[in-house]
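Here the complex is missing one protein chain, while the rest keep their positions.
Then we have chain A:
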Amino acid sequence: MFAKSDKAADLAGEITDAKAIRGRSLWRDARDRFVRNKAAMACVFVLGLIVLFVIFGPLLAQWSNEEIDWNRMGDIARDGRPSIENGHYFGLDELGRDLYARVIQATRTSLLVGLIGAAMALLVGTAYGVLAGFYGGRLDGAMMRFVDILLAIPTTLIIILILVVAGRSFITLFIALGAVSWLTMSRIVRAQTLALKSREFIEAARAGGVSEWAIITRHILPNLLGVVIVYASLLVPEMILAESFISFLGLGIAEPNTSLGRLIAEGAGTMAYGTLWQLLFPLFFYVTIIITMFFIGDGLRDALDPKDR
């Protein structure tokens, strides 16, 4: 009967999108803050260019990453220089392979390593931290003790150990990086969960008879998201760094696959022979990725963590 009243219908007709005051969500606020951050936006743009380069760069390549240019491999320092005419835009590597194709391949690997390493930390660390923090008590004690023990071992050594024991491949590399990256994440998530657990809205949900699973997924996880995203974005460059360090030592990804760390190591090994481009091209991409990722991470922190300003 209320619905049939003329007045109500009139009122309903008046409330249009333009008139209703839209609440501004936290996420919208955060997005606005991020977009206003010039350094972060510039870095997103540069990183986007690199991603586009990785995706569409191979279309321009005239050589594959495995082909050896027999005509020019005799004297790399003279014939292997970067040149537009012969199609080796970035020159040749020490074995006569096209560096342009190799750099694209390596950049792809490094970006994937960063993303997958951070994603694994995000999934495992969040699940672990929420469980420990939410259920607390003895379970929490045991779980966090385990994390403390693992944190006491230098991460590079763990990664090297896993790679040596399980063999060097893409999958073991991701497992090894994942095995070390979730530890700090789980601690951060646990601390946040503990703080959230005692807040009034969780108490209200409990009093209202919401199941524990629903409390975790509907109330705790969304509130963790900001912190988790910020930390994961800071993990991406760390993962790339760790992988490059290990690849530089020759313990990371094996041929024919390659990563930026490996290419830098190769370039550094031959820089005395006048083939500096072999070092500089991979170095340029590497430094650019790391610096842009740090600025994006900082921008996300400023946007999502208002406490910090």
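FYI, a contact is a pair of C-beta atoms (placed from the backbone, for glycine too) under 8 Å apart; a residue touches a chain by one contact, two chains touch by 3 or more; residues count from 1.
One rule holds for everything that comes next: contacts and distances are computed from a predicted model.
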Name under which UniProt lists the unshown chain, selected from "Oligopeptide transporter permease", "Cytochrome ubiquinol oxidase subunit I", "Sulfate adenylyltransferase subunit 2" or "AAA family ATPase": "Oligopeptide transporter permease"
Listed residues A:Val164, A:Ala191 or A:Ala214, member touching the removed chain: A:Val164
Contacting the left-out chain in the complete assembly, out of A:Tyr100, A:Tyr231 or A:Phe248: A:Phe248
Selected from A:Gly48, A:Gly141 or A:Pro154 as touching the chain missing from the view: A:Pro154
Residue numbers in chain A that touch the chain omitted from display: 148-149, 152-157, 160-167, 237, 241, 244-245, 248-251, 261, 264-265, 267-268, 271-272, 276, 279, 283, 286-287, 290-291, 294
